[in-house]
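With one protein chain held back, the other chains of the complex are shown just where they sit.
Which chain is which? They are A and B, in the order written, and residues in each are numbered from 1.
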Amino acid sequence: MSAPHAPHSSHGQRGTPSDGGSATAGSGSARTTTEGTVYTVTGGDWDEVVRSAAEADDERIVVNMGPQHPSTHGVLRLILEIDGETVTEARCGIGYLHTGIEKNLEFRNWTQGTTFVTRMDYLTSFFNETAYCLGVEKLLGIQDDVPDRATLLRVLLMELNRLSSHLVCIATGGMELGATTIMIYGFRDRELILDAYELITGLRMNHAFIRPGGLAQDLPPGAVDHLRELLKTLRANLPEYDKLATGNPIFKARMQDVGYLDLAGCMALGATGPILRSTGLPHDLRKSDPYCGYETFDFDVPTADTCDAYGRFLIRLEEMRQSLRIVEQCLDRLEPGPVMVADKKIAWPAQLALGPDGLGNSLDHIKNIMGTSMEALIHHFKLVTEGFRVPPGQAYAAVESPKGELGAHVVSDGGTRPYRVHFRDPSFTNLQAMAAMCEGGQVADVIVAVASIDPVMGGVDR
Amino acid sequence: MGLEEKLPSGFLLTTVEQAAGWVRKSSVFPATFGLACCAIEMMTTGAGRYDLARFGMEVFRGSPRQADLMIVAGRVSQKMAPVLRQVYDQMPSPKWVISMGVCASSGGMFNNYAIVQGVDHIVPVDIYLPGCPPRPEMLMDAILKLHQKIQGSKLGVNAEEAAREAEEAALKALPTIEMKGLLR
Partner (left out) sequence: MTDERRTGNGEQGAGGTDLPAARGDTGDVIRVQKGMFGANNGGDTTGYGGLVRTVSLPGASSRPYGGPGGVFDEIADELEGALEEQGLVPGNAIEKTVVDRGEITFHIAREHLVQVARTLRDDPALRFELCTGVSGVHFLGDQGRELHAVYHLRSLTHGRLIRLEVSAPDADPHVPSLVEVYPTNDWHERETYDFFGLIFDGHPALTRIMMPDDWQGFPQRKDYPLGGIPVEYKGAQIPAPDQRRSYS
């Protein structure tokens, strides 16, 4: 699909009379050009053939790309009506990864909810967790009680996550264009970031590390040094994408003026994130509606005014550099302290420690609750089996995920479980713009346009 | 699926079995069947650090008709199930299936209306790979175990015999619900 196709107009006009039998029926007038002799074939039944080909509108072809197709970013189904190489109509079929996460959440307690939301858009786990936790904290009214260290670490993890998500976007986008080298580069750098996640949260993906009230755990020893090393490596690696792709004529030819969506289109379709910023509007929730103390960080919001896939690619590259800046500021500001709210009615009671059989409750804590404090035992039991109660009401918390505005609408009925959690996933909303970007373009450009939207089907379908 | 299935039982057949197994296991072509989180780890396995090319498997086929291994990587929804079966049916025999991750293996944490509770309801599975998502090392381990299985696979009358034995063993096997003992 991704191979460049020769334009149609070059066919059918050349050809020597000797190899085409039908040309002898008509008159082939020859004229000499710089490229050699050109025969214009007319007469005979050619006029009729051309006319009937032009008139026959039942020749429209509907092509089903996906839901299982290597170039559609997961289980996205594209329904394209094509006329030759031109896409006349494009529609998306989604729902092939619908997981019922929002319903499943309603049967688990508030803390367990993070385990589910982290699997929605699996490339931006920390953003999902943060949006959900900010919503729950708003419902609980403890926004101001979340310790600074927890907030800083949330920002740090989110910005690392922005890097890893953009890297996958660029990697898979490159792969779908046929540029395997970019894919290898992207995954190489993503692995480095995943190593840091593994060091901090214990998992490569699906962390459930950010919890209502703070974090599951503090940084392990040596994490700050590891992160500083990582920053150094990434700083050295990021220019390679520039060298490899930014000025690459093939890359530019495939991406420039492809997937065009201007500001009016973005506003109408609700597109946010790099798509909106590629129209020149510097809208970023981190600046316009700051959360987690983003107003105190020093960073820029990159924009482009090309409205196309290439502009989005450049924005993603620049956002990665800005994320590195934010991570560095986080590391400079980190001070020892708690990472969970002091309220023992909300904070998960476990004090985790690394034992001989892996990570678990610290033996001191077990000794305390089992041996000395009846109240601690009761609290532990109640919090673990039942969870905490959240006063009835609803809240909406939005964060700027790598793909755009990620909002969590959290509703409580005063119980120990969420009554309803709805995620406004940017992939879902941005994917609506696919039709506007692709119609009238070529089939090969559909792939580029979809890759520049960067939809993750886990987020789209939830 | 040709002459080798018609061979008489005996020395010739076992020799052909070994040769065919060796050849088959050395060039397994996986079909891309990325669904969710596991698909990202599957791509990671194919990329630089883990380098699936070491096992002659770096070429993920876009078309199921050119593939003989389906790695079901991720949760299978009710809407995806018919598509998955169709892709499986399009693959030429002999073919194998790795169910990657708990969601594909048993539905995992998504025990609800939307997810098929185990891809073995739809296609026969050769290797179940736990994890959420499994690490790339685990996927490679599953692939190597599958290689062993392919190496030891039977042909012709031997295959029929093996299938009969497997079915008898399955009929006699104790259902999971009747097993006793510790839950592990």
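Simple rule for what comes next: a contact is a pair of C-beta atoms (placed from the backbone, for glycine too) under 8 Å apart; a residue touches a chain by one contact, two chains touch by 3 or more.
Quantities reported herein were computed from a predicted structural model and do not represent experimental measurements.
Visitor: For the full complex, which residue in B:T14, B:S63 or B:Q78 touches the chain that was left out?
Guide: B:Q78
Visitor: Which one touches the absent chain: A:P147, A:G178, A:P338 or A:G393?
Guide: Checking each option in A:P147, A:G178, A:P338 or A:G393, the one touching the absent chain turns out to be A:G393.
Visitor: Going by the contact rule already stated, which one of A:D242, A:D343 or A:D364 would touch the omitted chain in the full complex?
Guide: Per the contact definition at the top, the residue touching the missing chain is A:D343.
Visitor: Among the options A:G95, A:G174 or A:P302, which residue touches the chain absent from this view?
Guide: Spelled out, the listed residue whose C-beta touches the missing chain is A:G95.
Visitor: Could you please point out the chain B residues that touch the chain left off the display?
Guide: 78-79, 106-107, 111-114, 117, 176-183
Visitor: Given the full complex, what residues of chain A touch the hidden partner chain?
Guide: Touching the missing chain: residues 94-95, 98, 100, 102-104, 107-108, 138-143, 267-272, 281, 283, 288-289, 343, 345, 385-387, 391-396, 398, 405, 407, 409, 411, 413-417, 419-420, 422, 424, 428-429, 431-432, 461.
In this text, only the chains that are shown with their structure count from here on.
Visitor: What part of chain B is in contact with chain A in the complex they form?
Guide: For this pair, the touching residues of chain B are 32-37, 39-41, 43-44, 47-49, 60, 62, 74-75, 77, 79-80, 83-84, 87, 109-115, 132-133, 135.
Visitor: Considering the complex alone, what residue numbers of chain A touch chain B?
Guide: 67-71, 74-75, 95-101, 103-104, 115-116, 119, 122-123, 168, 171-172, 183-184, 187-188, 190-191, 204-206, 457-458, 461
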